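Here the structure is laid out as structure tokens; the discussion comes afterwards.
A single protein chain has been removed from this complex, and every other one stays in its place.
Order of writing sets the labels: A and B. Residues in every chain begin at 1.
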Amino acid sequence: MYDDVFIHLKDRSKEDEVADININTVNKYFGDVHVIKDVSLDIKSQSFTVLVGPSGCGKSTMLRMIAGLEDINSGTISIDGQVVNDLPPKQRNIAMVFQSYALYPHMTVFDNMAFGLKLEKRSKDEINERVNEAARILQIEDYLQRKPKQLSGGQRQRVAIGRAITRKPKVFLFDEPLSNLDAALRVQMRVELAKLHNELEATMIYVTHDQTEAMTLADDIVVLDTGIVSQKGSPLELYDKPNNMFVGGFIGSPKMNFISSKILSKSSDATEVDIMGMSKISVSKMSASSSEGDSVTLGIRPEHLIVNGDADGSWESKVFVVEKLGDVTYLYLEKDGEPLVAETEGHSEIKVGDTVKVGFPAGRCQLFDSSGQAFK
Amino acid sequence: MKKISLSSILSQLLLLFFVIVWIIPTFGLFISSLRDKDLLAISGWWTALTTTEINEIYRMSGMESQIEEDGYFKIKGTLFEENSGKKIESFGINSKKINEFKIGDIAIFKDESEVILDEDGNYEWRSKSEFQKKKGKRLFTTSLSPPSFTFENYREVLFKEGIGRAFINTMAVALPSTLIPLIICSFFAYSLTWMRFYGRDTLLAIIIASLVVPLQMSLIPILTIYNDFGAIFGVAAKSYPGVWMAHTGFGLASTTFLLRNFLKSLPNEMMEAAKVDGASHYDIFLRIIIPLSIPAFASIFILQFLWCWNDLLVGLVFLDQVPSEIILTAKLKELLGSRGENWEILTTGAFVSMTVPLFIFFALQRYFIRGLVAGSVKG
Partner (left out) sequence: MTILNLLFIVFLGILFFIAYFHISNYLLDSYGGRSVKRYNFENSIRVIVFIAPAFIVLFIFILYPVFETIRLSFYDKFGREFVGLYNYKWAVNDPEFRRSILNNLVWLLVVPTLSTFFGLVIANLADRIWWGSIAKSIIFMPMAISFVGAGVIWKFIYEYRGPDNTQIGLLNAIIVSLGYEPQAWLTIPIWNNFFLMAIMIWIQTGLALVIFSAALRSIPKEMLEAARIDGASELKIFFSIIIPYLEQTILVIWTLITIIVLRIFDIIFAMTNGEWQTGVLANLMYDWMFRGGGDSGRGSVLAIVIMIGVIPILAWNLYKHRQEQKI
């Protein structure tokens, strides 16, 4: 459906498409509060990069600094090789989609999308062409003469995206655009955004607190934790090899299980740890700074635990909550501190009060030292 | 909720009481403005509403109107104006016995001349000998006067007596004195809300402080400035532009304050989206702020316009009290001091001066109220 329309867009010159973004030891203070601490990032041209993290981690601030809506206290941000620290937004060739859509309520949808172009003093024909194109992509052609208040949330979101598309920027910036939509709409829009990225082949930087959005949309995920980059990598990298407990616990739903444990012994290529006094397991990961007897945290995702089966290590406990989701069932097992969550088949017959054995496959276990750093 | 309870009835009665007390004064003026000008000064306005008994003194015509008829020298005439509708009940020929005679009686004067009077005020005064005096004798009448109204006063006032010109002068003062502050203060308020510059907070604090400064603090120095300005440049110290700027100065703080409060309520992200779209501050101002601020502009326009239209002090100090510059309030004040000769002008003039505010009030009450409330109730 998009092919014929997008041939035109794809024919942009190479020049338009190259837009690396280099963030170099950037710092940001709000008053005395240090919100961005020596952050350095390289964002590849045409990639879809997601900045993710809990509220207050600084992801929106980072995005706004790239946009030019916030000042940078120290460090540089470059777009396409040019340092843009002191350039106003309009000269950075970026477009932004806001969480609250920020449409102009007194203008029609058409005028909203044409606003930037009118300011650039483009010809009427060109404006018409670009706006209609964008409207077709986003399937909002029927609404062009309506005002924002006559539209639903999802439609307004598309208009906001359309406003960004018509400007043909080097970089698209998204600030939690799906947060205000209901769940079903969010899933639908996610798919549309992914398609959009493939077709437009533009650099997109996307901010969200929802790890599902991050996992599904991103080429690269940047996890931010109170102003510093916790880890940067592809979704699967972050899933399989989290650098620290923060990333391990943030990515993946339901959350990774964290079990207090102790190093029983070390060898040249493995560490043996205890599983809550019931068994031990040897994990092929090392940490130079840890020694026998140290406390560590054992991490294992619910989906990797083997219910009522054997593995390299195992443990047993009583089930006190059973969540049936149809395709899977989650079992909550009693243990000290947080319950252990294990995933099993959807039609499992296990019920509350049953004692269940869970197996720990060594290859899927993560180890974290006392400061939260992962064993490699 | 629609229970008819005792407390509800009492409340309604109490409210009714307030309403009546509040409306009577204005009602009175309105009735007065529609009354015959001679009656205005001698009887209460409420008498115009019902048939009332009034005592009057008339003077019959003198020797110049006499004719000879049936062997008598007669002076015929009529006491009342056409269509006055008054009906005489009784009359007298001397001030001590004003009800001596009824209609149909023949009243005999000391000089033996006689007069008969019909109830419509037509008299026939006859004497065996020629009338010698230029001035006719007086008749004291007691008549019933029905409710009567006339637009004569309005006709007179609108085209004479300077009220019409004063109306135009007032408009020539009020309109610019409202538009100029609006223009200047909208840019000012915008900059206080969305521009960052050194001293912004101090400026804002000064505005807040200026809100309560009485204009009396500024009168003398500004008058001096205007006088000096006039002397140096050879122009009149008192002039329309002078009044406009004075009103702008006095209205600056409140206009800016109200506009800023409004602007703060506009979503910040929309402004940022515009910046990202490439808009300069002026673009944002023209294309986004102004269209969205129309309701606020309307309210502030009304408030400032009424304030200037109704003002007296500034108009007295900064304009000459000559017909080409005097404003309605000053004109009214002049008339108010008179003894009663010009009261028909006073009443109608007052009402004419009120037409504009009252029209704005009734047509745009919502915006008027919104403006007042916006300045006081916070959230």
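Going forward, a contact is a pair of C-beta atoms (placed from the backbone, for glycine too) under 8 Å apart; a residue touches a chain by one contact, two chains touch by 3 or more.
Keep in mind it's a predicted model, so treat the numbers as computed, not measured.
In the full assembly, the chain not pictured is in contact with A, B, by the touch criterion defined above. Within the whole complex, the absent chain has one touching residue among B:183, B:231 or B:294, and that is B:183.
Annotation: of B:34, B:246 or B:326, B:246 touches the absent chain (contact as defined above).
Of the listed positions B:93, B:116, B:144 or B:175, the one in contact with the omitted chain in the full complex is B:175. When you scan B:143, B:256 or B:299 for touch with the missing chain, the hit is B:256.
Think of the hidden chain as still there; on chain B it touches residues 7-8, 11-12, 14-15, 18-19, 22-26, 28-29, 32, 40-46, 54-55, 165, 168-169, 172, 175-176, 179-180, 183-185, 187-188, 190-191, 195, 197, 201, 203-225, 240-241, 244-246, 248-250, 252-253, 256, 280-283, 306, 309-313, 316-317, 324-325, 328-329, 332-333, 336-337, 346-347, 350, 353-354, 357-358, 360-362, 365, 368-369, 372-373, 376-377. Mapped onto chain A, the footprint of the missing chain covers residues 86-88, 91.
Assume only the chains that are shown with their structure count from here on.
By the touch criterion stated above, chain A contacts chain B in their complex at residues 67-69, 88-90, 94-96, 98-100, 102-106, 115-116, 119-120, 163, 167. Considering their complex, residues 267, 269-270, 272-279, 283, 287-288, 291-292 of chain B touch chain A.
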